[in-house]
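First the structure, which I've put down as structure tokens, then a few questions once you've had a look.
Removed: one protein chain of the complex. Kept in place: all other protein chains.
The first chain written gets the first letter, and so on, giving A, B and C; residue counts start at 1 in each chain.
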Amino acid sequence: MAVTLTDSVLKDIHRRMVRIRRFEETAGKMMENGKIPGALHLYVGEEAVASGVMVHLSNQDQITSTHRGHGHLIAKGGAFDRMFAELYGKATGYCKGKGGSMHISNLEVGMLGANGIVGGGPPIAMGAGFSNKFRKTKNVACCFFGDGASNEGSFHEAANMAGLYKLPVIFVCENNGYGEYTPQRNHQAIVDVADRAAGYGMPGVVVDGMDAVAVYEAAGEAIARARAGEGPTLLECKTYRYYDHVGVRGMGLTYRTDDELAEWKKRDPIELFESRLQEQKIMSAAEIKAVHDETLAEIDAAIQFAESSPFPDASAILEDVYA
Amino acid sequence: MAVTLTDSVLKDIHRRMVRIRRFEETAGKMMENGKIPGALHLYVGEEAVASGVMVHLSNQDQITSTHRGHGHLIAKGGAFDRMFAELYGKATGYCKGKGGSMHISNLEVGMLGANGIVGGGPPIAMGAGFSNKFRKTKNVACCFFGDGASNEGSFHEAANMAGLYKLPVIFVCENNGYGEYTPQRNHQAIVDVADRAAGYGMPGVVVDGMDAVAVYEAAGEAIARARAGEGPTLLECKTYRYYDHVGVRGMGLTYRTDDELAEWKKRDPIELFESRLQEQKIMSAAEIKAVHDETLAEIDAAIQFAESSPFPDASAILEDVYA
Amino acid sequence: MAEAVATPVANKARTLTYVAAINEAVRIVLQEQPNSFVAGEDVGGAGGVYGYYHGLQKEFGADRVFDTPISEEGIIGLGVGAGATGCRPVIDLMFMDFMGECMDEIANQLAKMRYMFGGRATLPVTVLTMAGAGASLAAQHSQSLEAWLCHLPGVKIAMACDPYDAKGLIISAARDDNPVFVVLNKMSLAMKGEVPEGAYTVPLGKAKIVRPGTNYTIVSWGRMVHECKAAAEKLKAFGIDAEVIDPRTLQPLDLPAVIQSVKKTHRCMIVHEAVRFGGFGGEIASQIQELAFDYLDAPVARVGAPFSPVPFSPALEKHYVPNADSIVAGVKAQLGL
Partner (left out) sequence: MAEAVATPVANKARTLTYVAAINEAVRIVLQEQPNSFVAGEDVGGAGGVYGYYHGLQKEFGADRVFDTPISEEGIIGLGVGAGATGCRPVIDLMFMDFMGECMDEIANQLAKMRYMFGGRATLPVTVLTMAGAGASLAAQHSQSLEAWLCHLPGVKIAMACDPYDAKGLIISAARDDNPVFVVLNKMSLAMKGEVPEGAYTVPLGKAKIVRPGTNYTIVSWGRMVHECKAAAEKLKAFGIDAEVIDPRTLQPLDLPAVIQSVKKTHRCMIVHEAVRFGGFGGEIASQIQELAFDYLDAPVARVGAPFSPVPFSPALEKHYVPNADSIVAGVKAQLGL
């Protein structure tokens, strides 16, 4: 049963995108302020993908994510306070500080973890999709992965098995044109990752990943097919990340041009969407601003929560290894 | 520079096929007689593939093989005596008895080994293809692999890299319809493995793998492209194995029907080829018989060699671990 | 501490082969646990290349016992994803040698997911796999790689030396809420032994005194347990009455049982089929000398395979794999007999 594009759905998508953007910008700042240890891979620029897909999903539907996972968790319903606490390495974080950015997760909302292994998600999502079918639910599993990840053998094996068993899995390729600092043309001889779908007996669809409505519609179709037992889809969303591969300014490498970045920013997914909302009189400028303001207030409170939370005790090291 | 289909090429292909068939039937017998230890995966039925490809190759061109590797080595120029000695586990074998059937190899003729790991060959062939290009040779690397192996991540990664770097590699899929006892429809949702080629930016070609001339022609084109620097090809040959997955009669499972086997045998690659040779007056029945007889005599001598060769001494265990 | 030698069981015992015991165990698991399934290469139609799963697809249906593509990383991933979302997968990894194909899925996902998520994921995944040399299957189909798993927090490892243990360990593994590997041995497939009917468990983390003894301790697992028993008989001629202990699981490891024995016998040896260098024997030997230093009359000895891949030729392989004679030779060298 596909969700139809009502005003409330549009507002929902918008809210998710804003929440991701604001969270990520704050996270970037906090990292630069030395508050967040480790590696941070920001999702800014790609918000339309997570939001356009996730609006179709319930907490019983699962997703797998990547190293660039905050956006997925936010769009899936993750709470800012527990997320920031995790990024800070605090005991109150979603993973009690054991996972951090690269393993942030919340199984209660069906988010099976960010993953530090490129290509780590597809086999797990395939397994979750199998589980959904095996347990005779109508749930789907959505697997987010990058253009770079599409070259891992794990993607191939998972896609083949999903196609073979007609599993309710949507392989959402977030093609941002780069795997770290390597442009797509230097990591694969194809332009559309979706061209691989035919090899697994599933449809391959390409959409504009900066256009949340396009993502929403294509994802809706794929998810409806999956829920109907018609098997997986490979949905490729062409998108772009605004910040560097890791952190905000990264290593200062010149692997892409300012012009290219500027060109993509002209089609910023949130600005595009907000113009549309205003043009179509679905939300006023003030209403839009209110979403941003509420989000920022929630972030302030979440930062407060994270900063005032305790670090885990050393004794926690040996806990949670086994059930 | 493609080889043209002269009479002598036809005779050459024929001779290779006969050599494989006769060797394999003898090997099967010797296994049943308890002379050959371990696991034996016979190539009988698939001779047209190895022979149709290998006739294009020199000793400087490399191949990688599979667990079903005798046919590849024979077609590439392996000597019966050294091969049988290896299957017997003798010190005079190609691998001094350390490899056996699943690792039989002869680097002098460019045969980079049978491989006990399904999907073990593609990355190695890709590496050899890279080496050919890097060292500025015109050599090619041919990678033989099964329909079952096409589901390993290693195939995916190797194919993507070969496509990306435009390497002189021919991925020869020997699609015999089964991975062990699992029919293709139970291991992948596609009919033609060649459909995967598009995902790697290379052409995918399907040929009748029982027709050595068809294989010869398609392989010739792919190899010529590779030598010309135009990159890899995925060449799928539809074929069939006559004996069981392992050994001669195997485990006696009923995973395929006698009818199916009979149907394929009607198109036996050697019989088909011999009829054609006779029809086209390229070889007479007597000449054909002579090829078989010579082969059988060579096999007798090779068995003699293997049986009279010594087993390796226990001290050999610790040799050849390091250079 | 170690279990008594003759494990008393309520059920009537019969003699079954190792393969039949595995089959029975998996059948019980499928009966007991509605969310369990068996996935692996050729486990469905063929019933497994060694017949462990014979008849199970017919009995439980192709939804619950099914063939997978040759995709080891995918297969373990199927276990991780399904295990984390309410299923209790039983995954067949045909040969232990193929762990290399799925080691990321094992080491970085299966073993770590629970910990990385702060204990908020549970992975009740059983992996059955087959180790061992002796069948002339050469370097890629003969390895004993339990050391890779033992160094990996988050998984448990059981080594089944006979039909009784195979059945009991598989049932324990499947009832456990953690990833558990049950390592089987290809040279034991036809071995017969008493196996009670119905469900019983061999507890994870409890060693078994396979042969009681008074003045020497041998710790071993998997098929080598039988070679050690044979060696113990031969050692009698040298006045050695060896106690043979099979830890049965290497993680959790019943070290107290080992230490208790060594404190009594003062001399000991670890025997495993894996390559000696860097093998798990090193861990146990180290712990023994740490925990029972003052009780040792001789250094802790170890017997394992030499430092090479497994050779194909039977002429080499028979010298490669440890056996009763090489164990006896090791004891004699250790004690200067």
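We adopt the following convention: contacts are C-beta pairs under 8 Å (C-beta built on N, C-alpha and C of every residue); 3 or more make two chains touch, one makes a residue touch a chain.
Everything numeric in this text was worked out from a predicted model, so none of it was measured.
Put simply, the missing chain touches A, B, C once the whole complex is considered.
One of A:22, A:56 or A:98 touches the chain omitted from the figure, and that residue is A:98. Here the missing chain is touched by one residue of A:78, A:148 or A:231, and it is A:148. Among C:57, C:140, C:172 or C:326, only C:140 touches the chain that is left out of the view. Across the entire complex, the residue among A:90, A:133 or A:196 in touch with the chain not shown is A:90. Contact residues of chain C toward the unshown chain are 97-101, 103-108, 111-112, 115-116, 138-140, 145, 147-148, 150-154, 274-275, 277-286, 289-291, 293, 296, 298-302, 307-309, 311-312.
Within the complete assembly, residues 37-39, 89-90, 95, 97-100, 102-103, 115-120, 148-149, 151-154, 179-182, 186-188, 251, 253, 255, 311-312, 314, 316-318, 320-321 of chain A touch the chain that is not shown.
Mapped onto chain B, the footprint of the missing chain covers residues 62, 64, 93-99, 103, 105-107, 112-113, 115-117, 120, 122-132, 134-135, 141, 153-154, 156-158, 160-161, 164, 319-323.
As a convention for this text, only the chains that are shown with their structure count from here on.
Among the other chains, A has the CA centre that is most remote from the centre of chain B. With centres set at the average Cα position, the gap from chain A to chain B is 45 Å. With touch defined as above, residues shared between interfaces to two or more other chains in chain A number as follows: 153-154, 157, 160, 164. In chain C, the residues touching two or more other chains are 68-69, 71-74.
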